[in-house]
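The structure is given below, and queries will be raised subsequently.
Shown here: the complex without one of its protein chains, the others still in place.
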Amino acid sequence: MKLWGGRFEGQTDEAMERLGASLDVDWRLYEVDIRGSMAYARALSKVGILTTVECSEINEGLERILEEFRSDSFVVSPGDEDVHTAVERRLHELIGEVAGKLHTGRSRNDQVATDTRMYLSKQIVLLRGGLRSAQRAVVIQAGNHLDVIMPGYTHGQPAQPVLFAHWLLSYFWMLQRDVERLDELAERVSVSPLGAGALAGNAFGVDRAELARELGFAGISANSIDAVSDRDFIVEFLSWAALLGVHLSRLAADLVLWSSAEYGFVEIDEAYSTGSSIMPQKRNPDSMELVRGKAGRLIGNLMTVLATLKGLPASYNRDLQEDKPPLFDAIDTLFLILPVVVGVVETLRIRPERMRMALGDGMLATDLADYLVRRGVPFRESHRIVGEAIRRAEAANTSLRELALAEYQAISDAFSQDLYDVFNFERSVRSKNVPGGTAPSVVRKQLALARGILDGNSENTRQ
Amino acid sequence: MKLWGGRFEGQTDEAMERLGASLDVDWRLYEVDIRGSMAYARALSKVGILTTVECSEINEGLERILEEFRSDSFVVSPGDEDVHTAVERRLHELIGEVAGKLHTGRSRNDQVATDTRMYLSKQIVLLRGGLRSAQRAVVIQAGNHLDVIMPGYTHGQPAQPVLFAHWLLSYFWMLQRDVERLDELAERVSVSPLGAGALAGNAFGVDRAELARELGFAGISANSIDAVSDRDFIVEFLSWAALLGVHLSRLAADLVLWSSAEYGFVEIDEAYSTGSSIMPQKRNPDSMELVRGKAGRLIGNLMTVLATLKGLPASYNRDLQEDKPPLFDAIDTLFLILPVVVGVVETLRIRPERMRMALGDGMLATDLADYLVRRGVPFRESHRIVGEAIRRAEAANTSLRELALAEYQAISDAFSQDLYDVFNFERSVRSKNVPGGTAPSVVRKQLALARGILDGNSENTRQ
Amino acid sequence: MKLWGGRFEGQTDEAMERLGASLDVDWRLYEVDIRGSMAYARALSKVGILTTVECSEINEGLERILEEFRSDSFVVSPGDEDVHTAVERRLHELIGEVAGKLHTGRSRNDQVATDTRMYLSKQIVLLRGGLRSAQRAVVIQAGNHLDVIMPGYTHGQPAQPVLFAHWLLSYFWMLQRDVERLDELAERVSVSPLGAGALAGNAFGVDRAELARELGFAGISANSIDAVSDRDFIVEFLSWAALLGVHLSRLAADLVLWSSAEYGFVEIDEAYSTGSSIMPQKRNPDSMELVRGKAGRLIGNLMTVLATLKGLPASYNRDLQEDKPPLFDAIDTLFLILPVVVGVVETLRIRPERMRMALGDGMLATDLADYLVRRGVPFRESHRIVGEAIRRAEAANTSLRELALAEYQAISDAFSQDLYDVFNFERSVRSKNVPGGTAPSVVRKQLALARGILDGNSENTRQ
Partner (left out) sequence: MKLWGGRFEGQTDEAMERLGASLDVDWRLYEVDIRGSMAYARALSKVGILTTVECSEINEGLERILEEFRSDSFVVSPGDEDVHTAVERRLHELIGEVAGKLHTGRSRNDQVATDTRMYLSKQIVLLRGGLRSAQRAVVIQAGNHLDVIMPGYTHGQPAQPVLFAHWLLSYFWMLQRDVERLDELAERVSVSPLGAGALAGNAFGVDRAELARELGFAGISANSIDAVSDRDFIVEFLSWAALLGVHLSRLAADLVLWSSAEYGFVEIDEAYSTGSSIMPQKRNPDSMELVRGKAGRLIGNLMTVLATLKGLPASYNRDLQEDKPPLFDAIDTLFLILPVVVGVVETLRIRPERMRMALGDGMLATDLADYLVRRGVPFRESHRIVGEAIRRAEAANTSLRELALAEYQAISDAFSQDLYDVFNFERSVRSKNVPGGTAPSVVRKQLALARGILDGNSENTRQ
């Protein structure tokens, strides 16, 4: 059944039918579509377009269709070009001509926008739960290893010692920004376009605010032309998903690196590793590689929608149908990777001894420069002096810690015996005790802050 | 002067110098860089690293350098690899060795992140003003043409009559979402990384919260590793800019189309048009074409940063230097196009007579179906009936309005003489009187709502 | 069945199984996978790893599996993580332990790269046919309307008269470049990685060149590490697809515009149009809108792969699994849109009278300037003079053609009575008779050139 064939005489070309069909993509909207139609029937009833009896017939028919979908017994008909058509076609089969009253004043333009927003709103709640689970896993692992010191890197080179927990908590804050952004964009998703009609508004005086409330929206759109063509909420969501993907990809990159034979700082559980079809010894961090790879896809989805929207003229254009494949793909992708990220973090084995082995004296060079600073040497000069000490140590094939006092004093008379106290990783870490620093005392506060955020959101239990 | 040469023996390769140099890009950060250094000097003074005298020397030196930049008399030295180096080098020239104390406990990693955030925060205020100006221009033009009816299009085809003001106001709401998003992301830009050091935190106990307040930040980062590598705020800003670009590009697409000879609905002022080097008659809407084109660039900038960040390992990596060219380019691009958009809208000439000419009976077909609905015909059936009437009218080479009553009644006996009352564009428009609809009464309310939003933000005068 | 579980003790997490599974994506590779395995079995037989009997058993088993796939009777087993695993599992069921010999010296790394290249090579042949069909449709329509003059536009504004056929043929050349590029990249797709093993090469001396020949490849890869991680051919293909998408999107944009009520230059057949669920009069060019929209998706697919590959370390990484969804999606998308484009062009109705109505005197302003040039006035001066004439005509509310000779002569004495001969669209078109110009005589040559290209490729009949 086509909803629009009245004025047409010819047949639609078969290739065109294939191109236009979206039922396999929008199938998942069946529940929100039906719920939306049920509310709309009630709204039509309130303004007298439907009698009470008709409204009941329609709603009972829709309820039954919903059951058919849920029990997987809904039978697709060849002409069902999308889920909206399929539902209306089936309703007609079930209750006859009165089904034809449901679409009064409503267009697929406002209907599909309403459905997509309702669907996305529900997914956002679930995704938020997934994020909270990931944050929780981070907090638990960080709390379990508060005393572990590891090399901090910049440029992939050893920089300064940091707590493992500090490194791990850095991901808590990335995810926390993701939660904040998700909460903000959720507000803009929760705006009802229903009643915007094709583009000009509804001519039957349906109560848009009431409809919105009933369907769980926080508000209604202020302009019907904007309402039917606005896909900002999809761009926002996909931007959000791409950035979340980047965060998870960075975490994955760290874990792939650190689970290498050469680093060996962590071990990814077998449950999240795979082997090789040819090399029997292999234990590959596929889980994290796939997470890293999926970020590319999330970025691609965003680009798809931006490129599609750019330069479109006002109002509804059919190009907008192309919003759903990338949106749904992004949602599905996140539901695939979030539980794996949670599981990998939860089951991660930390190897403090390998981290300790990787700590080298060079990572305390800044502490040594700071030592000179405390003795009045301007930092830029201290930096130069320590650089000179490093060169001497390298020339003598020794380390900073082993370099003789005389050698140090040959460079600067600001050095004295207590310089060697610097070579203490615990001490170095402790010294970074400003808020947000890596000193154990402030990392504990950071952890408490993180826990507080999670507890303040105790409704968000692990999905 | 290099800030880091101590341990190096060899020379940097010349091609490497060129690749690494960023002074031409980060030059514009000079003011925030110097302000940041002045505050940092005071912070060092408070913890006893600088004496009061040293602090004054440094701050006076920095003040002088700021003047040099402002008066364009700052002289770049060949070794100035970036603006931070240039300032420190010059400070050393001006005040000698004490300049070397400024960098104590601070790294370029936290410094550059601080500078970028300060700079962006300032630009955001200005950009917000630009958006408000564009919204204001929209509101004024809409208010001036409240009675003009034009064809509303979907799929580029005539759909239903709408008010010109209604169409124009649809852009108000797009921009309003842009303002909201900008306000939200501004919160996350305004987080101070200063005191995060290279990645581990500051070892001299500088007061991060005080530093942040002094520099106008709303808060401080909670984790030093995150602080030096977090570029979320840039991704957020570029996502925002890309979506704003899409909005402006859609507006531009509408105006290019409507200023064509065939539509002729609007005329873009000569001040925003250009001619042709070869065709004397040409008056091209270059302003709007360029706005449409720039959206591609804004999308590309976002892609640049997402691709660069994806898969980077933890903490600071030099790749992050590539954040600034796309960020600055996006800012510059928006400052180029926003005033042009404002000007084009403000000076746009509306041609109501051309819009009226483009209104055809077919656009009232839905009203005719609605007429039948009110007589009890189910909408789906009314739709079919009107489709049939259209085919008859086409076959008879006439219009719906001219089609004889007998013809109508041959299709359905629900038609009677009053069907012809439907052929009234004003009436059609008036009937869409739900909130957000195109009826003049509700568009007036929409306009009032828009004005209220602008008035509540009366500080945002035209830039 | 897992191909790699030997050293593992634990179970794979269920979420990880879901994330890693690719059978629904790579299912379509079954035929090339089986063909590749059959050839590989023969290669192993030649080097003595398989006896003749074993080789026959394997090949008969594989043949039977191929039949199962083709007849849709292949039964997936829960552990089938990809099509390669599924085939090997089934082979083991059919012929027992000897199946385990097939993977000798081969890795999924070289296997999947081989499969993907074989598959893509086949699709390229079909896509090339689709392009040729589109070119053929263009040539036929152009040939049928060689005498139709229409406005040529630049900046969306009337510029100079051109032949409709000339406009349409411009798409022939875009598509011709697409064919050329496709032919070139096909060469690089047709390189066999088989025998590269996991990354180091094959230790059993299989004849790589013979394998390649048997499987229809044009050559073999020169380096085994490159062979397993090279996805250049996918990037190339997706770049190609994105650019083809842009071409089709531009064609679609033209046709959407020209089938608008205001232009009315063309009519898209009902077979490629759809109606509205609410507005009975609608006949929307959905086919072309969808084609325009799909270009965004093709661009997004390219970005997905580029972002995924960027910064990956050497050799095979699991991220590379993410190459196939965008590759297959691009192929499927093109197979959806190409036949629709062909159909739309073939059935397009041209409305010469509407084109003629849209021709205005202003479009001959350049001809008028050229007239002055031929009388010795420097072009820049002629341009200025005609601009002045246009202003006078506008002021007098008349057209260039109606402007009195006295008015012309008041601006320049280079004008004389024969200036009015300029106002002839046929003459204007005829004057552009350089190669590639719009004069009918040279457009005929262009058309002959296009036909020659198609005929020289007569093997490429309509798919």
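Lettered A, B and C in written order, each chain numbered from 1.
Criterion: a residue touches a chain if its C-beta (ideal position, glycine included) is under 8 Å from a C-beta of that chain, and two chains touch if they have at least 3 such contacts.
Being a predicted model, the structure only gives us computed values, none of them experimental.
Considering the whole complex, the residue from C:Met16, C:Leu215 or C:Ala253 that touches the absent chain is C:Ala253.
Which of C:Val87, C:Leu215 or C:Leu312 touches the hidden chain is settled by the complete complex: it is C:Leu312. Which of A:Lys2, A:His145, A:Arg213 or A:Lys282 touches the hidden chain is settled by the complete complex: it is A:Lys282. Touch with the chain that is not drawn comes from one residue among C:Ala134, C:Leu169 or C:Leu419, which is C:Leu169. Even with one chain removed from view, chain B keeps its contact list with that chain: residues 2-13, 15-16, 18-20, 84, 103, 105-109, 197-198, 269-284, 286-287, 289-297, 299-309, 317-322, 325-326, 336-337, 339-340, 343. Contact between chain A and the unshown chain involves residues 151, 154-160, 256-257, 259-263, 275-286, 289, 303, 306-307, 310-312, 358, 360, 362-363, 365-366, 368-369, 383-384, 386-387, 390, 400.
What chain C contributes to its contact with the hidden chain is residues 3-9, 49, 88, 92, 97-105, 109, 152-156, 159-162, 166-167, 169-170, 172-174, 177, 180-181, 184, 188, 195-206, 208-209, 220-230, 232, 235-236, 239, 242-243, 245-246, 249-250, 252-254, 257, 292, 295-296, 299, 302-303, 306-307, 309-318, 366-367, 370, 373, 378-381, 383-388, 390-391, 429, 431-439, 442, 446, 449.
Note that in this section only the chains that are shown with their structure count from here on.
One inter-chain figure worth recording: chain A and chain B are separated by 23 Å, centre to centre, where each centre is the mean of the chain's CA atoms. Across the assembly, chain B contributes 154-156, 159-160, 257, 303, 306-307, 310-312, 366, 383-384, 386-387, 390 as residues in contact with two or more other chains.
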